[in-house]
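One protein chain omitted, others in place.
Note that the chains take the letters A, B, C and D in the order they are written out, and that residue 1 is the start of every chain.
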């Protein structure tokens, strides 16, 4: 309030034209415009950050969705099968057979590039596991001539995608400059082609020396079961707890204590929830290790405060007159809450759920302690119960492990995994977002 | 009877109870539900609950107790010498249990007749054979006592299962009878059901207390252990944090605490204004269409895994800041990882925590308050600042508290963005680290797990817990003081 | 529900190798793929020592040998029989960006002179005045010191302190100088390994990918890596020699290259024969086709143990730590 | 009509002729924090009669009214002392279920507060939770009847599914009246039900009140002496939290005992 404007202001206003804004109003409108601008700027800033992040995620992650494969005709004789199965490391033997077959095939094709079996070994990825399971799945295939699509090694894959170039490649036991000649020749003949990598979407984790075989699918399933637990437990429990505290609990030091406690739980580092989960669920309750059920329980505890805090805030925001109106016609407290207050508080509850689940979905640290981070490459669960109880990983854990692996090919996988995670997140939230729009109203 | 079946039967009974209770109440009122105390459905629910809750209780208790009881009986009958040196009864018992499930599998697969499975002549040879045939996993040679114990356990389990089914069904039926007997036109079914519901609400609220208790308990022992081997005066008094494997560590909390506060502060300085202004814009200025698109988009920021933010800090923001504040620029910054880097990036992550929830709360402020203010010739921004925000204060404080909590609990961004240096400095362009980051790193580190370097993680966790508790009490008091209850 | 898989936890350094073996174990046997958790040697051992039983892990990976205190803690919880299995060695290499300045030949002394917090100069301890590598060793290029070293949580840091800093400290005679100045042995050793905090040395609490990222954003940086990590990233990194020896599997196995450490895993004997596949997995891990010099582990960068055969025998006979001690 | 005890636990042995005194309040004191809003009020409200509460703004009429169906329970700072009996049962007894009490004692609030739902749902809500309708058709009928009694049917019959909050002030007030009568309470508390109504609507509501009186008791707060005189048989005059005078409406308006009452009705104190 400046002196110039005081006291004289109303007098000056008196009878002034509405079509000409007086100086004070102009100043206030300036403030208004600025305020509005801040709002717009804040939003643009948020969206800008989102865009930058999205672009960098997509740019780094998109290559994970394709891979280069070699198509090879291959016959495994009965004797070879027996021989391989008698070994300790059977897969290595299959791999050798396959590489030999490919070498022969390439020799027949008459390439004018010099190569040997070692070259082939470096070009082709780890294939033994795939081949063995192919034949084990249907032993009749032994002896038949089959055509297999097998991925090339991670570095050749990188070369084809442009991540590895002849300039930055130094000869190593993983790949040499000379090998690339053969790769180029094979590409010219169409023997190597780039395909959509379904295996990435459906597969499970692989050993660190086999980036080509790594897939996010199994951990998507793990995350799915975990989020199911989180959603089914944290939303009802969170809402129920909030309703009790906000609508029913007497106001005393004890409920104050609960209130403070809940907010405080939100500030507990997530890894501490992991410590708790390990102690309570695994060591005390003997639930299985590395299981999505336990992960879900731990994340539920972590998500609860978020949901409770937002639910309470939105319950508080419902005007008391609504409650009075309901009580006045003879509704019980419970009825007034469930019929009137809760629907009006729904947008905030759903927001809490969206944010809480988003946080839970992306959380790694607590999973570290209950054994879901690391190498958990299990088959898909056989059923719903196994889905909860069988060891599995989760998307963020998978991404985290990939990101720390030495082979740069895994780096790309990690970003690809992040894309999958974000798609999962959006899919998970879409229902809540639509519901929230439905419930929004002004009164 | 498999548990699933039992559950299904109880569920059916509950459903039946629902209709029976309803019917009975209605018939007692002569078919005119206006003469009932409560809505007919409440009588149904009352009956359903009285069927389901006792049965579920019996079932849960039984399911928890039976393995214990059976285990005790079997253990009691086992000869002492089956537990070999270095092993434990626990392991023997898990072997017994595995054998039991193996036998079940073998019988189910038809490789072994039920009689044979019970036969005292059954030996390890035959079991391994049968199990292998049934496609079960076999490990080693089973000692004879284990096999007998397994057979005994099967029998007990079997008997127990039947008893359990009986007990659960009896409980369900008793509940049903009880409910039907009390059902009558004047019976206060709504009150009964609501009391049940209220118990559920209380239980849900107590879970938070239990969690807190659990956290305190899971931290306290190791914290005490830590203070036993490392002086508390040093922990709270020393200004240096330098753990070392040689056992000459200095583990002062202050640099970490300072880093935590500093980074959180910067994150909040970024997130709160942006988030709040975004919320205001969304709820007060933006059209419904814009709002319904932008809000979920901003929420994606909360869902991006923190490792992405960490890398973003390390690879993008850090170098960017270096260009301005680094040696080539103002010369305040020595490396890309700094409090500023981590704070900025964390702030971005926290935007939706502030914006989304605040938006909902602001939106819930009654229109009549806005009208009142506009009617006095206030501009929209004056209305927002002076009327709406104060009215929405509890929710906004809640949102900010949530963001603060998240900032304090964040690790990945700190590790990648702020560096790992524990240092007390005022320069926001210095590398620092936080309590949480150190909890994680000491917990997953390589120091001997019973050494102070590892145990300090628990003490740090406990201290942080106490500090945030104080913070929350302050917040509660502030909200109480400034809350403006509308209507 | 009874557990049917082997549960492993521990060192993040051993994790890559364990993952290779676990994957192969799943592919080559009918047992389910073991679960290998990450989380650090200490955390792994802590869980290992929580007791015996299904709800505890069977194997702990460690990038260092188990300590006395830990053995005692284990025993207190009933974990008395522990089989120690050494799977090979991890070389520690010093590398910089392939297109960066030629910082490619170190002596331990260079690191000591570059990173020590304070140096004994003219009879007193003075803050380290060296700003560039050339200050530490005139043979090195004149670029500012920017060293990314493992943080204090990492076992590698311990190895680095003992085998590089302390060795360097002795080599240049600083240790002796300090003792002459009247410092006790402990104090002197402390001074040898305490690292400057003025920003020339940056602790990395994350993993090697983080170190790599830092070096990518600072071309003059020098980082500390595991051999296998380095070998997988030779297109970005070039390793320096240490004491004139190039870090390779051969030089490390032969002991020529001075900086390396053994990797272990620990098996709970009580679980053998009880947890399906545990015994098989243990033998599988150390079998020649895997851990041998031609196996996938060596191919990935593990320096295979010249005494692998003894380890195999130990696993076969389930020799525990206490029996070894006898 | 329901014949149920209000007490949670059934009790026996006491029968009361409910025809005389419906509500009896004894030494009621109400505090809002430190503010002593109702001071030692004792009053007997008769059945099948209309009782009017009059008094200057802020004297405690609404407060006392809200005590009668325990709506004051919802105001955190408020505290009540004394006893209030309805049909000789203490409504502040531990055993009383306030829900049932409120179903029996309906209320129209001073500020119209429709639910942010459709007009239909606003009215149907009470009957629904009290199970007053067997089916949709019956419910429709109840709603229509209530809206008619609330003198608002004609205005809203074409927009039953429009939100109740989109009505004009007077329409909202009548909607709230309709909502309250829809549940057929035995006692109806009306806090200035006609404050926003035009004379015709007022007359219709007064007619309703008269009609309700045949079966129920009605307590009405009003600022209009004329209205009090027109509709009520008994009148209570409140002043600064005290019940100054209570008696036959005719007597109060023609021959008040207390000087303050006289001053008020002749327009000298406010």
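Methods note: contacts are C-beta pairs under 8 Å (C-beta built on N, C-alpha and C of every residue); 3 or more make two chains touch, one makes a residue touch a chain.
A quick note: this is a predicted structure, and the numbers were derived from the prediction, not measured.
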Among displayed chains, the one left out touches A, B, D
The one of B:178, B:285, B:332 or B:486 in touch with the missing chain is B:486
Among the options D:98, D:112 or D:256, the absent chain makes contact with D:112
The listed residue (B:283, B:337, B:373 or B:442) that touches the chain absent from the view is B:373
Chain A positions in touch with the non-displayed chain are 1-3, 5-7, 9-10, 13-22, 24-25, 28-29, 32
Residue list for chain B contacting the dropped chain reads 366-379, 382, 386-387, 390-391, 484-487
Residue positions on chain D contacting the omitted chain are 32, 35, 54-58, 60, 62-63, 77, 110-112, 151, 155, 159, 166-171, 173-174, 191-192, 195-204, 223, 225, 264, 267-270
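Please note the rule applied: only the chains that are shown with their structure count from here on.
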Min distance from chain CA centroid to global CA centroid: chain B
Taking each chain's mean CA coordinate, chain B and chain D are separated, in whole Å, by 48
Note: chain D sits from chain C at a C-alpha centroid distance in Å of 82
Expressed in whole Å, how far the mean CA point of chain A lies from that of chain B is 19
Each of the following residues of chain B touches two or more other chains, namely 190-191, 311, 443-444
Note: chain A residues in touch with at least two other chains are 320-321, 332, 344, 368-369, 403, 443
Contacting chain pairs, sorted by label, are A-B, A-C, A-D, B-C, B-D
